[in-house]
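Okay, here's the structure, questions in a sec.
In this view, the complex is presented without one of its protein chains, the others remaining in place.
So, subunit A:
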């Protein structure tokens, strides 16, 4: 970041090539809009270029970037009166799904995607940052601006909802056959 702050375009390009794809994936997953996801990713990197000197190193660069992206996505949600990230969809009972059915359903990538889409934005962000970006719970908490305990709870419930959904998907597939 020091090199970027001093105007080193090579260092900036290197950071972009490392982080652009996961950042875009994260934004795109929230917005489901290719153009706006590109614009937000662009804005995040432009902000990095402008504010690199202000980066204090108290968090990882990756966390800093994702937090910026998350805030920009939340702004879009607020402007469009979509469900705000802090509002959780009410939980149903966390009964355990059938593990074998879940494993079979996981082989179907469309089923995994469809089940992820059933989650609330906050649940989905939590579990995607945890399993797709392999972030720690303090990192997820910093990005999403909630307490660490909330992150653990969200990931746990998201996992339960996902597995239950996958279990149901397999049942529906068998009914179709």
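Going forward, a contact is a pair of C-beta atoms (placed from the backbone, for glycine too) under 8 Å apart; a residue touches a chain by one contact, two chains touch by 3 or more; residues count from 1.
Everything that follows uses one rule, which is that contacts and distances are computed from a predicted model.
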*Out of "Anti-sigma factor", "ABC transporter permease", "FAD-binding protein" or "Quinol oxidase subunit 1", flag the one the UniProt entry gives for the chain missing from this complex.*
"Anti-sigma factor"
*Those residues of subunit A which, in the complete complex, touch the missing chain*: 9, 13, 16-17, 20-21, 24-25, 28, 34, 37-38, 41-42, 45-46, 49, 96, 99, 102-103, 106-107, 109, 112-113, 116, 127-128, 130-132, 134-137, 139, 149, 152-153, 155-156, 159, 162-163
